[in-house]
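Every protein chain except one is present and positioned as in the full complex.
So, chain A:
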Amino acid sequence: MRQEDISEIWFEYEGTPLKWHYPIGLLFDLLASSSALPWNIIVHFKSFPEKDLLHCPSKDAIEAHFMSCVKEADALKHKSQVINEMQKKDHKQLWMGLQNDRFDQFWAINRKLMEYPAEENGFRYIPFRIYQTTTERPFIQKLFRPVAADGQLQTLGDLLREVCPSVMAPEDGERKNQVMIHGIEPMLETPLQWLSEHLSYPDNFLHISIIPQPTD
């Protein structure tokens, strides 16, 4: 390949350009969860799909995007109180820990983002995003509290019933899709607060993929 042919790098899987600002686990769940491993993707250096992808000028852009997600998540969870109390070096440690695959470094800081006051039963709102391959809309994100007004803990099922009822109650009764987080299907009875604490991505969001039930 000639040098002049190389412009900006991008990836594609089965015709879909892969968004770099989505976690790779989410992309895999959403697009390829039924495919055989290892995941084969195509690397492009030409014809950047301007309308599908954001440009990624540098590593700093990824860091900036990551930090903005973390901040957004904390705004939902703690009115940004936790993230704002952190120092610059703590923010840096979060990113460096992620970048260098140093879970201990990352978690030393992220732990604080996962705490909530003892008198509450959870976060203020759960930072989540629901992705569906079947719709044009990139994702669903709404305000959703982990504890209902009557004190009951909200579950994953409660969330889906409220924010995308089509998933839960299809016309003919039988569910035709899978609810995936991190490559697994948690039961719909799982409390959302627990999921948010334990199955959030490093950006502190719970990325939930709704994908069609594989046909055997």
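General observations
Keep this in mind: contacts are C-beta pairs under 8 Å (C-beta built on N, C-alpha and C of every residue); 3 or more make two chains touch, one makes a residue touch a chain; residues count from 1.
Here, contacts and distances are computed from a predicted model.
Remark: of the listed names "Tectonin beta-propeller repeat-containing protein 1", "ER membrane protein complex subunit 6", "Chromatin accessibility complex protein 1" or "General transcription and DNA repair factor IIH subunit TFB4", the one matching the undisplayed chain in UniProt is "Tectonin beta-propeller repeat-containing protein 1". Check A:15, A:57, A:151 or A:214 against the missing chain and you find that the one touching it is A:151. Considering the full assembly, A:183 is the residue among A:138, A:183 or A:212 that touches the omitted chain.
Listed here are the chain A residues that touch the chain not shown: 37-38, 89, 100-105, 107-108, 111, 118-119, 121-122, 147, 150-151, 153, 182-187, 189-191, 193-194, 197, 199.
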